[in-house]
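The complex appears here without one of its protein chains, the remainder shown in place.
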Amino acid sequence: MERHLILEDGTVFSGQGFGAPATTFGEIIFDTAMSGYQETITNPIYDGQMIVFAMPVVGADGIHAEAYESTTPKIRGVIVHDLAEVSTNRQRRMNLDRFLQHHNIPGLYEVDTRKLIRHLRETGPQKATIVDVVDDHAVDQLVATVLTNKQVQNTATPKAYANPGRGFHIIVIDFGLKHGILRVLGDYDANVTVLPFTTTVDEVLTLDPDGIILSTGPGNPKDLPDEVSTLVRVLQTKVPLLGLGLGHELLALANGAGVKALPAEYHGMNHPIQEIISQSIFYARQGRGYVIDEESLDSKKLFVTHRDLVDGSIQGIRLRNYPAFSVQFFPDGAPGPLEANGIFADFFETVADYVQKNS
Amino acid sequence: MANKVVLDSDSMQRALTRITYEILERNKGGQNLILVGIKTRGEYLAHRIADRLEQLEQVQIPVMAIDVTNYRDDHLDSHDDLGLDSAEKLNIANQNIVLVDDVLFTGRTTRAALDALIQIGRPQAIALAVLVDRGHRELPIRADFVGKNIPTAQNEKIKVKVKEFDGEDSVEIEH
C-alpha cells in the first residue's frame, strides 16, 4: 500500500508501506553503512529516530538471533529503496517485514532514498512522520509534535543486573547500552554488573569495581540530570574508566568541555579515525549527532586521542591525571569493523595494572 | 624449538601507547623529562615513546642510549666504561629520567643502568618503563610502567623483536 514520509520542511516522499501500518513521528537521519541493518535498527541509540538506509537493498539476510543489539527496537521508522523478500523457514525464522510488524514500527520502500539523503545532508536531521495520507491534518500533527528528550530514561535499564564472569569486576553504567559491549566484556570473561544511570557514587564504589564503563546511549548528553556529571567526576578518580558514545560525551561534560549538535549527523562506518599518538588510522562504526566542542576543551585536563580525518571531529579523549578515557565511535562493532576492539584490550590492561598496583 | 607469539605488532604498539600515556600522567606535560633507552632494543622503544610524546604534546623529549652489556655485576669486565656514548651525554641533573628496557627479568640490567646514570649526574627521579615484565626478580627493583606482564618459567626465554632492528615487532616465548 502506498504510504508517505512527510518532513518538517514540507518535503514529501512516497513509497510502499511494510512492517507495521502505524503512524509514527521521529527525527529522520541517514545511514551509509552497507551491512548490519538488524544491529542498527535494534541499537538503542536510535531511540526516537527514523533511519534512511543508503544501502539500496535491505533485508536480504533476514533477522538473526545473534544480531540483536537490544531486545526491543526503539526506532520510529525504516526507509529503504528496495526491501528484499526472504523466507521465514529453517534458519531464518524472522524477516525484516515481520520483525517490524511485531514491534509496531512502520517501514517504507520504493523510496528514492538517494534523493532523500541528498536532501537531508543539506537540511540536517529533522522531524518527520510516516502516514497513509498526506493532508493538512498530517502536517499539523507533525508540526505540533514535540519529540521527547527522555530517550535515555526510555531505553536504559531502571534496575541493576549482573552478567557474571570470572575475570575483572566491570561496572557498566547504562545509558542505553548496546549488546555489543556486553558481548566483548564476555570475551574477556569480565564479571559484569550493569547499573542504572541514576546510581550514586556510593552504590558504585560499594560494589568494589575494577573498572567502569560509561555506556553508549541515545540523545543529547545535556538532557541528562547534573547528577550524572557529578557521578562521572568522582568515579574517574577512583578506578580506570572507559566512556563509549554517549558515555564519551558525558566524560567530556564532566571535565568542563562542551558538547554541540552536528549540522548533519554521521551514521556509518567508512570514515577514517586517526589515533593521534601513533598516527595510525582505522575504521569503526560511528553514530553521532553530537561532538565535543573543540574550543571548550581544557588541554590541561584532557588530551585529544582520536580524530575523524574526514571532518576533523574529536573521536577520543583521555584525562591527563587519571586512567580514564573515552571514544565517540563504537569499538565493539556490531555492526562495523573490529579494528577498534583494541580499545577494550587497552582498558583491560589498564584495569589489570590498576588491580596489581592496588593489591 | 617452538616459539609462541605473546604480543603481536598491534598489541606491542598499544602497549607502548599505554606506557606513554602513563608517563604523561606521572610527569605533567613531560617537563624535565629524559628518556634513557637501554641498548639495544630499549633504545628503539625509547625513541618510539618519544615519537608518541611528540605527536601528542608537540614536545621533543631528549632520548639517550645506554649500553650496559659490560657493566652488569655478573660480568667479570671492569667498570671503567660507563656505557654511555659520550656524544650523547646530556645534563641529567635535576631531570626526571625514565629508563626504558624491553624485558624486566632479574633486575640486574636495570641496576647496572642505575649505577651508570648516577655516576654522570644527580637526576631528580628515575623511573623504569619496560615492555615486558616476566618476573623472577633477584633484586628489589620494580617497574613503574609495564607494557605487559608475562608470567614465565625460569628456563623460558623471552624474545622481543623491534621493527627497526629485527625487521618486525613481536614478543615471543621460546620453550
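Every chain is named by a letter (A and B) in the order it is written, and numbering of its residues begins at 1.
In the analysis below, contacts are C-beta pairs under 8 Å (C-beta built on N, C-alpha and C of every residue); 3 or more make two chains touch, one makes a residue touch a chain.
In the analysis below, contacts and distances are computed from a predicted model.
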item: Record-based protein name (UniProt) of the chain missing from this complex, from "Glycine reductase", "Peptide ABC transporter substrate-binding protein", "carbamoyl-phosphate synthase (ammonia)" or "3-isopropylmalate dehydratase large subunit"; value: "carbamoyl-phosphate synthase (ammonia)"
item: Contacting the left-out chain in the complete assembly, out of A:E2, A:D112, A:D140 or A:D293; value: A:D112
item: Candidate in contact with the missing chain, chosen from A:L5, A:I28 or A:A54; value: A:A54
item: Options A:V143, A:A162 or A:L309, residue touching the unrepresented chain; value: A:L309
item: Of A:G19, A:G36, A:P73 or A:G289, the residue in touch with the unshown chain; value: A:G36
item: Interface residues of subunit A (partner: the chain not displayed); value: 30, 32-36, 38-39, 54-57, 60-61, 64, 66-67, 81-82, 84-87, 89, 91, 112-115, 117-118, 121, 266, 268-272, 274, 279-283, 309-310, 333-339
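Rule of thumb we're sticking to: only the chains that are shown with their structure count from here on.
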item: Distance from subunit B to subunit A - Cα centre to Cα centre, in angstrom; value: 41
item: List of subunit A residues in touch with subunit B within their complex; value: 275-280, 303, 305, 318, 320-323, 325, 342, 345-346, 349-350, 352-353, 356
item: Residues of subunit B touching subunit A in the complex; value: 10-11, 13-15, 17-18, 20-22, 24-25, 28, 52, 55-56, 146, 148-149
